[in-house]
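Accompanying notes for the structure given below.
On to subunit A.
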Amino acid sequence: MSALPNTNPYLPMAAEVMDNIEEAPGINTLRLRLTDPAQRAAYVFVPGQFNMLYLARVGEVPISISSDPGDSEFIDHTIRAVGRVTEGMVRVKPGDVMGLRGPFGTGWPMAQAKGRNILVITGGIGCAPTASVVQYAHARRGQYGKISVCHGVRKPDDLIYGERFENWCKAPDTVCMFASQEAAPGWTGRTGLVTQLLDDLPPEAIEGMTMMCGPEPMMRAVAEELLRRGRPIEDIYVSMERSMQCGLGHCGHCQYGPDFICKDGPVFPYQRVRRLMPVKGF
Partner candidate 1 sequence: MAMARIAVHKFSSCDGCQLQFLTLEDELLQLADRLEIAYFIEATSETGDGPYGKYDVSFVEGSVSTPDEVERIRKIRENSTLVVAIGACGTAGGIQALRNWGDLDSYKTSFYTMPEHIDALPTSTPFSEHIHVDAELAGCPPDQGQLKYVINSLLAGVQPRIPSESVCLKCKRDGNVCVLVAQEKPCMGPITRTGCGALCPHQERDCYSCFGPAETANIEAMGRRFIGAGLPRDGLVHRLRFIYSWSPPFKAASERWLAGQADYAPLPTSRTVTPP
Partner candidate 2 sequence: MNDVSGQAQGVRRVDIPILTRVEGEGALFVRLENGQVTDLRLKIFEPPRFFEHFLRSRTWREVPDIVARICGICPVAYQMSASNAIEMAFGVDVPQPIRDLKRLYYCGEWIESHALHIHLLAAPDFLGFPDAIQMAKDYPHEVRRGMHLQGLGNAILKIMGGRPVNPVGAVPGGFYRAPARGEARDMLHKLKEALPHAEAMVRWVGNLKVPEVTRDVPSVSLRADDEYPMNYGRIVSDRGLNIDVSEFPQHFQEFQQPHSTALHAHLHGAPYWVGPAPRLNNNLDRLPPSTAKLLGETPVAWPSNNPYHSALARAIELHLAMVEAIRLLEAYDKPPKPHVDVVPHAGVGAGCTEAPRGILWHRYELDEQGRVTHATIIPPTSQNQAQMEADMRTSVMESLHMSDEGLRLRLESGIRNYDPCISCSTHFLKLTVEGR
């Protein structure tokens, strides 16, 4: 956390909407730029971190940063309209000013992943925080091994980042695979769960770091499957979500057993959340 305008971490910074790109129906990427040049210069983040985004008169919600950390001038957020605040946010127009606080939380273990293969598993909107992983690794291609991206959606329409995925697939040593729970005409990916994609991958794809983001049952199923296949638990990372009011570890809403997801996460080694994940109500 670096760029807060003053000592008040509750107070948002003004950020201008530079672009609002519709990725899929109800899913938009907002490209924001901090209006104050000093704040802009001070802003640095790592993949996996999130911001608290604020829409005037409506409210504030946590949203992952989906752009490349190498470019901190434009900060991308991919938002799915699911409720009050997010529905308002996907409608903002270039030139509008929003509030931004951040970055918050832990990032992906990019340092540990150096020199190794990376398996990225995402479900639904989960690809937002993991997108920055892929971009980060691609931008530093020599430092990482093979990159495999498995993306699961409920229905083909939910597939976002069409163009980005295409670019990723074209990149050297990168595979992208898709699974949709519902079939649809023209769907070329698998019909089924994202866990099933593990069978389609080249065996070495899972022999590196695994980074996951998406619905908890999905992440748990994949993680347990990887453990069954003999992968060490230290190599599996997940990104978690809970309601957050402050992002600072004060509001208590993201309480998760011994952790606060906002500051101890959102990216956790699977080991750390494995005990509570199957328990309903945490």
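Please note the rule applied: contacts are C-beta pairs under 8 Å (C-beta built on N, C-alpha and C of every residue); 3 or more make two chains touch, one makes a residue touch a chain; residues count from 1.
Inclusion criterion for the candidates: all candidates are chains of the complex that A comes from, given by their letters.
All values reported here derive from a predicted model rather than from experimental measurement.
Taking any copy into account, the candidate from 1 or 2 that touches subunit A in the complex is 1.
Within the complex, the subunit A residues that touch candidate 1 are 57-58, 83-85, 87-88, 91.
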